[in-house]
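Every protein chain except one is present and positioned as in the full complex.
So that you can tell them apart, the chains are marked A, B and C in the order they are listed, and the count of residues begins at 1 in each.
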Amino acid sequence: MPQIMKKMIDDPNAPYGEHIEDQNILLTTLDKLLNWARSGSVWPFTFGLACCAIEMMATGAPKFDLDRFGAGVFRATPRQADLMIVAGTVTIKMATRIERLFAQMPEPKYVISMGACATNGGPYWQHGYHVLKGVDRVIPVDVYVPGCPPRPEALIEGIMLLQKKMSQERWVTQKYSKAQKA
Amino acid sequence: MDTNQIHSRLEKKFGSAIIALEEVKADPYIEVSADKIFDICKYLHEDSELLFDSLVCLSGVHYLPTHKRANGVVVEKPLFEIVYHFFSYSHKHKLTMKAVVSLDDPKIQSVEKIWKGAQWLERETYDMFGIKFIGNSDLRRILCPDDWEGWPLKKDYVTQEMYKHMRVPM
Amino acid sequence: MRASVHQVTQTFSTIFKGMMMTLKIAMQPKCTLEYPDVKKSLPERTRGRLFNVIEDCIGCLLCAKACPTDCIRIDIVKREKDEPTPRTSVESGEKPIRFWIPQFDIDFNLCCWCGLCTDPCPTHCLTMTKEYEFSAFKKEDLVYHFAKDSYPIQKKTPPPTN
Partner (left out) sequence: MSALKTEELIINMGPQHPSTHGVLRLEVTTDGEVISFVRTHIGYLHRCFEKHAENVDYMGVMPFVDRMDYVASMYNDFIYAMAVEKLMEIQVPERAQYIRVIMGELQRIASHLLAVGTYGLDVGTFTPFMWCFRDREKILDIFEMVCGARLLYNYMYIGGVSKDLTIGMIEKIKEFCDYLGPKIDELDTVLTYNQIFIDRTANVGVIPLDTAVQYALTGPNLRGSGKKWDLRKDETYSIYDRFEFDVPVGTGVQGSVGDCWDRYWVRVQEMRESLKIIKQAVNSIPEGIFRADLPRVLKPPVGEVYVRGEAPRGELGFYIISDGSPKPFRVKGRSPCFSAVSVLSEIIPGNPMADAVAILGSIDIVLGEVDR
């Protein structure tokens, strides 16, 4: 699996940035600005596999409009997407493709495992010889959305959870703060 | 024409190749010997009385010694059953036909020349059971990856432990 | 020449009609449900997350048998004769509880939300709530343990290894 730049992240539930030694006012505000921009425009990658893909399309459709979160722009190529919503059952024949597609995505990339099938094999875990028991066996997953299929609101809640997690990250501090270099 | 009339008509034409007509719960079927399958299907397709112009479904079934077949006969030797469902749009009648193939060398003639749709159905049966269809122009696995071990739908199938670098079982 | 003129006028007229239709609909009220602020009032039969009132559960294992994906793992231990057998609550028919239930886990990574487990339950303690917002950062948070840990005997069947 490609070496992912370590997302320096604290406990997502902890309040913002308490325990970083080098509290530089400039870097943290830059971080906040960067995170606000990034989490406000998470571009998902059209990656519909099975039934959850229909609910993902329903989330993009007018009733549960995903564009209100800036995440409605479904990009078809992995090069322009920064969130892969694995929506549906991951079969073994498809797993090798998922790895390649995940590797092709530009670096700050996130994965939402939508539905029971992508999380742990779902209803196909017992006799599904061709089903991969959970997508986190091939790619790292950030948020698990339960449901079979999850309601569109559950997917939106999952994306909001991801946005909360993204806003905790500190790319700028990690790159320029003195504490890191020492 | 219902299954009995079709059975008598086939018996007149092919004699011993038509093994039996089974009056089974819900759907009667005709059992046929496997090596004459191509001629029988050609006759079913071309005969003016039958005109089966659509092969609706082709499925494989695997029996182990303790299992009971649809007509209640308990199987002694493990065998494969290939079931053909035909339908005729012009005469509006249907037919279920079965052919039995032994397990050690599962071979049967392909009917792809008669119904083009049969190619994929045969490929799927080959993928699931390992029954070779002689004459199928492109006999490859269709659902499982090409380097998958074993025939998944056989009753005694055991999943392989690893596929490339992924653990298959739970 | 005449055909191509007809073709051009035909194109513009149909597109114009389409655009007018779109403009008319753009003026109509929106059908968007602003999710985090406005939550849909779910109908009464909605099948959300399962919930089990453990006090009413008599450990009959009917739900685990009915589940097509075997995602309910129950572990029951028979009570001795002399022990007092508590009864379930009034509305569930006051059935005697003859088993300790040290483990009642529902693994929502395997559940298929079909509702087949709620039919055979004799005391109706296993029902489907309207809860659907419980995404998590870790997979283990989605395995829900309903058994009370105060039971003396702790014999847990391990979940399938991942």
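In this section, a residue touches a chain if its C-beta (ideal position, glycine included) is under 8 Å from a C-beta of that chain, and two chains touch if they have at least 3 such contacts.
Treat the numbers as computed from the prediction; the structure is a model and nothing was measured.
In the full complex, the chain left out of view touches A, B, C. Remark: the omitted chain is touched by one listed residue; of B:24, B:134 or B:158 this is B:24. Contacts to the hidden chain, counted on chain C, fall at residues 7, 10-11, 14-15, 17-18, 21-22, 25, 31, 42-43, 45-47, 66-69, 112-116, 119-120, 128. Touching residues on chain A toward the chain that is not drawn are 46-51, 53-55, 57-58, 61-63, 76, 88-89, 91, 93-94, 97, 101, 123-124, 126-131, 148-149, 151. Annotation for chain B: contacts to the undisplayed chain at residues 24-27, 29, 53-57, 59, 61, 67-68, 70, 72, 83, 85, 89, 92, 96, 115-117, 119-121, 124, 128, 141-145, 152-153, 155.
In this text, only the chains that are shown with their structure count from here on.
Taking A-C and A-B together, the pair of chains sharing more C-beta contacts is A-C.
Between the CA-based centres of chain B and chain C the separation comes to 40 Å, rounded to the whole angstrom.
Per-chain Cα centroids separate chain A from chain B by 46 Å. The multi-chain contact residues of chain A, meaning those touching 2 or more other chains, are 121, 125-126, 133.
Residues of chain C in contact with two or more other chains: 160, 162.
Taken in their complex, chain C has these residues touching chain A: 30-36, 39-40, 49, 68-70, 107-113, 132-139, 142, 160, 162. Remark: chain B residues 143-145, 148, 152, 157, 159, 163-164, 166-170 touch chain A in the complex. The part of chain A that touches chain C in the complex is made up of residues 12, 62-65, 68, 116, 119-123, 125-126, 133-134, 136, 142-148, 150-154, 156-158, 160-161, 165.
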